[in-house]
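Data block below; observations after.
The other protein chains are all here in position, but one chain of the complex has been omitted.
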Amino acid sequence: MDMPSLTPRPVGLLYGGDYNPEQWPERVWEEDVRLMREAGVNLVTVGVFAWAWLEPAPGRYQFGWLDRVLELLRRNEIAVDLATATASPPPWFPHRYPKSLPVDTDGRRLWYGSRQSFCASSPEYRDVALHLVDRLASRYHDHPALAMWHIHNEYGCHNLHCYCDVSAAAFRVWLRNRYGDLGGLNDAWGTAFWSQWYTDWAQVLPPRATTTIGNPAQALDFRRFSSDALLALCTAEREALRQITPGIPATTNLMTGNFFGLDYWRWARVLDFVATDNYLVGTSTAPHVDVAYAADIARSLGRGRPWLLMEHSTSAVNWQPRNLAKPPGMLRRNSLSHVARGSDGALFFQWRASRSGAEKWHSAMLPHAGTDSRVWREVVELGAALKRLAPVASSTVDGQVAVVLDYPSGWAAEGRAQPSVDMGTFDEVRRWYGALWRAGVTADFAPPGAELSRYPVVFVPALYLVSDNDANALASYVDGGGTLLVGPYSGVVDECDRVRPGGYPGAFRDLLGVRIEEFYPMPAGGSVKLSGGSVGHAWRELGRATGAEVLESYVDGPVAGSPAVTRNGRAWYVGTRLDDDGLDQLVAQVLAAAGVAALVADRPPGLEAVRRRHPDGTAYLFLVNHADAPATVAATGTDLLTGADSAGEVTVPPGGVVVLRSSGEEE
Amino acid sequence: MDMPSLTPRPVGLLYGGDYNPEQWPERVWEEDVRLMREAGVNLVTVGVFAWAWLEPAPGRYQFGWLDRVLELLRRNEIAVDLATATASPPPWFPHRYPKSLPVDTDGRRLWYGSRQSFCASSPEYRDVALHLVDRLASRYHDHPALAMWHIHNEYGCHNLHCYCDVSAAAFRVWLRNRYGDLGGLNDAWGTAFWSQWYTDWAQVLPPRATTTIGNPAQALDFRRFSSDALLALCTAEREALRQITPGIPATTNLMTGNFFGLDYWRWARVLDFVATDNYLVGTSTAPHVDVAYAADIARSLGRGRPWLLMEHSTSAVNWQPRNLAKPPGMLRRNSLSHVARGSDGALFFQWRASRSGAEKWHSAMLPHAGTDSRVWREVVELGAALKRLAPVASSTVDGQVAVVLDYPSGWAAEGRAQPSVDMGTFDEVRRWYGALWRAGVTADFAPPGAELSRYPVVFVPALYLVSDNDANALASYVDGGGTLLVGPYSGVVDECDRVRPGGYPGAFRDLLGVRIEEFYPMPAGGSVKLSGGSVGHAWRELGRATGAEVLESYVDGPVAGSPAVTRNGRAWYVGTRLDDDGLDQLVAQVLAAAGVAALVADRPPGLEAVRRRHPDGTAYLFLVNHADAPATVAATGTDLLTGADSAGEVTVPPGGVVVLRSSGEEE
Partner (left out) sequence: MDMPSLTPRPVGLLYGGDYNPEQWPERVWEEDVRLMREAGVNLVTVGVFAWAWLEPAPGRYQFGWLDRVLELLRRNEIAVDLATATASPPPWFPHRYPKSLPVDTDGRRLWYGSRQSFCASSPEYRDVALHLVDRLASRYHDHPALAMWHIHNEYGCHNLHCYCDVSAAAFRVWLRNRYGDLGGLNDAWGTAFWSQWYTDWAQVLPPRATTTIGNPAQALDFRRFSSDALLALCTAEREALRQITPGIPATTNLMTGNFFGLDYWRWARVLDFVATDNYLVGTSTAPHVDVAYAADIARSLGRGRPWLLMEHSTSAVNWQPRNLAKPPGMLRRNSLSHVARGSDGALFFQWRASRSGAEKWHSAMLPHAGTDSRVWREVVELGAALKRLAPVASSTVDGQVAVVLDYPSGWAAEGRAQPSVDMGTFDEVRRWYGALWRAGVTADFAPPGAELSRYPVVFVPALYLVSDNDANALASYVDGGGTLLVGPYSGVVDECDRVRPGGYPGAFRDLLGVRIEEFYPMPAGGSVKLSGGSVGHAWRELGRATGAEVLESYVDGPVAGSPAVTRNGRAWYVGTRLDDDGLDQLVAQVLAAAGVAALVADRPPGLEAVRRRHPDGTAYLFLVNHADAPATVAATGTDLLTGADSAGEVTVPPGGVVVLRSSGEEE
């Protein structure tokens, strides 16, 4: 189901944020709604942390206050993304069911007092939460303000893994489903090593604290299980809602940019549309690329359909060591970058800054300082801008290339006892994405087994683990005319983290025409020179080409002469982690070989360019200038934000945004 | 009650240390006492860790050995500070009452085997400890050697927080007393956020390990409770002693310079006089300022009355990664700096260096090497010097300015999910104090609600949290003619850590004539330039003056143009953390505006100058030269240490000390 256009669904782009009226005396609510209208807010998320107000005691529900909130919003034509409120059980719940509290790998029970303090496998949690969902849906199923359901909140953010006995039992059920019998499990986990052979299901445990390195396949399956255990809860909520409100779309807010603990490819399938939260990290050197990265993952999870930026911040967050505020204009650029990449709106956490609690220092649409503030003025301006961008709604973005992102592979590569701690996956995917951003090419993400034939080029930055099927899919893609660039330490293990014998890169050895016999990880901070002048980090390899053309080889050290960059027809390989310059050059070379050009030619650095398009051909070219200098590019169209027409050339001021509409024929 | 002048109380200044005869065969005691006399020792603290020898089994007491020790000391005219011995329960106690052992936030029980291994809320600990106190007091209440009581030892040093179920129950009692009902608690803690609404007292817990950021107000109240729980034990011991020995003063050794875990303002009220321990930290760049800091806090806790340096070290301590020994002369300077600032003596831990145990590498008055040693020679010299300084005893020091120090505010600012980890309180108070030290101005400390009208200037380096009453007291102080300098991130929350809405610095907005709308914490190591040339660190603010004169504004970055240093009549504000140079300049500016000059004019850097004074006007100007060069200043009087008269000018040699007596009229 695509994002809905129901009665209460606002026309155009969605604008608003989390609204937690239970934090405030009822007299404040009128002011809230008046200011929401002033800011152009048309959708608010209500009830995310309201369980304690909805069910103050076991089985005793109170909805009067929520009735009044929803009625107030309806009267003011503000639609509601109604939360199921299950993300933060009230104290009475864990107090009554202490076994529902999560337990960490050290056997330490984690108490309530913050949020998400529950074990995903707890039957009590599941029962009581679903009962609440059922009551909420039953009460508000036909409420005219109800635009969509907000299932839970940021699944797995704080309770991703639980090692308690209940979880252990659930893990065993999951494993039985996966492997059938203990023989299958023993084979998959390689329990022949270190005498770990299981002879009774009751012996099988989560990877609890142990004396030294645990079984890597056990750890990997536990991460898969943990993702699925939470997904089962999400699916159960989704099903409960569908029973009662089949026409109301439901989603949950993922965290695509910073969180890689859940296999979001599996999650996206159960959501009516993808929503994500996107918070910046203060130590990033390119936060605007981080924004684009999270947005493009979100869009890709939804297979290109419009999605929704469910949360971001107007300024600082509260959970980092140093929470940097956004300089003027950044709030607008961040929001519109998301819209440029397919979000049908821009929402924030939260509407009104809290006075108390763990997030009182998190910025909001309405800051502590009130309306006489930079943030509020920018919030009002953004609301007006989004209104002008209404025609963009429901248009889509087409990625020019694809980047393969696989969660379980990344989990396996993060395991203990790997050749090098420097070979993590998710940072490297982000780094390759950065090269594509700098190249001005719009990228989609894809799981490894996806049908990729529509992309002229596919990038595989780091795919340590790959199944035969998924490896074959990539080979077929190249057979079918696609161009592929594979990064180091890929294809080396199967889906059970078992090394593929006979030489690396295992599953891709024939496809790439390269045979690596030994890895030479580098000491911390080390580097290696390549014959073409590039510099590699972290990793080197000893091997030879078995069919591929050697484009660059290592110049020095124990691997001198071994191939570093190769090309086997359309299948390229790089066996080290190139620095950004080298990566930019290699990516440019591969794009050129496949005939892929930047979306906008002759683009100055720092100018982000993305195009959304309607089925009728109407297109919107978003130009977001993240640089300190004006950016001029060749482009034609009418700026939706100012109404100005550009013919042939447009200049985007420093920090500015231009959205050029053009009809399909013009292109 | 002031410090006593009882029969056994030595005339003049007190000199000695912790004496633990139970560590040594009885034959050593005679040598101990002989050497004490040689060194001029007139007071020793006995029994701090003697519980196991006083009560070797439950309810079985043995006092014979202590009788002999006290008699030996009495015969040698050495007075006794008799410890209640409750700081280190013997193994039989926790073995018999395992629930008395403390439990940390992770639920980990902390065992015996070191010291202070008890839960402050344990009723068994309280009963058994008070019984011991009662027995001690009953036995020695009229012992002629008994000069004072030494309650416990360094309260809270190692068992400040306990998260066990017994503590949880005690915490609930404390909270009921504070808030009356759950409504009050829910309001104070802002439990509306994250669905933390308590509906039954039994649900309320200490801030145990949880999934993510806990409730900050809960954490703050738990720190208050923890301070009070230990204070209740101290008070109970004090009351038990007062019952039996109403005339013997009682104190406990605080740790004013390095320990900010207890609200010492509340503690000082129950002590007959303030005593403190003061150990230097090897990584400090200005240990002589650290000495002064701890001393001035101790004096201020006792509202200016004489106090007692109960412990410091002759040379190295044992608990730091690298325990630096004191270079020659430092022992003397450290001791006399304390005396200069109001201590009526100088005591050490411990008399004779241990051969065994956790502190065997802690220096002592009598080192492992014995009397043929630098340390021993300096100990003997110091004893002689203190004898010459006897007239100083019971004179007092008047602070020229006050610095506001509030423990709960500091605890709140140290909480999680603050805007920046760089905005801690206690280090910043120490840093401002350093500026006053360098300015040559004698500073008192004061709690925020204190009556401050006797001070021409009051400094508020960091007061994140402030109640309305306390904020009003500061406003009244300025109204009454006082000059105030407030540092950044002050006044922003109320006593429950609830943000004061409407713009920062909240409670001080009107007083300072400044309205800040947003904080801009800086990245790690960042800095910001001010228009006057100063440099700020850690923190910047976006705002505007609403009445104040802007003395300096930010020059660059997102807050360019916002006020950084302002003056609203006598109320000054600085919105960033100035580096030491900038702080020195600003402090000088404020002092000058209020007409406060250095105690001694034209003082070279490194020369410490403090004056003690008797009610009759006799004054003692202490000049301690911490520099490598001789220091000459204008001063008149007779050096108590050498008998030399100075008329108009005195030169203090490098590393030396001069104590000039002058009669009241001379000044």
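Labels for the chains are A and B, by order of writing; each one numbers its residues from 1.
In the analysis below, contacts are C-beta pairs under 8 Å (C-beta built on N, C-alpha and C of every residue); 3 or more make two chains touch, one makes a residue touch a chain.
Because the structure is a prediction, the values reported are computed rather than measured.
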{"item": "Selected residue (touches chain absent from view) among B:186, B:235, B:373 or B:651", "value": "B:373"}
{"item": "Selected from B:49, B:279, B:351 or B:504 as touching the chain missing from the view", "value": "B:49"}
{"item": "Among A:420, A:527, A:638 or A:651, the residue in touch with the chain that has been omitted", "value": "A:420"}
{"item": "Touch with the omitted chain, as defined above, among B:12, B:40 or B:90", "value": "B:90"}
{"item": "Sole residue of B:14, B:66, B:110 or B:188 that reaches the chain not shown, by the stated touch rule", "value": "B:110"}
{"item": "Absent-chain interface as seen on chain B, which is shown", "value": "20, 22-23, 49-53, 56-57, 85, 88-92, 95, 102, 106, 108-117, 157-159, 282-283, 315-316, 318-319, 321-325, 327-328, 353-361, 363, 367-370, 372-375"}
{"item": "Touching residues (missing chain, whole complex) on chain A", "value": "106-108, 189-200, 202-205, 207-218, 416-422, 496-499, 501-504, 515-524, 542, 557-558"}
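Throughout what follows, only the chains that are shown with their structure count from here on.
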{"item": "Centroid spacing, where centroids are CA-atom means, of chain A and chain B in whole angstrom", "value": "49"}
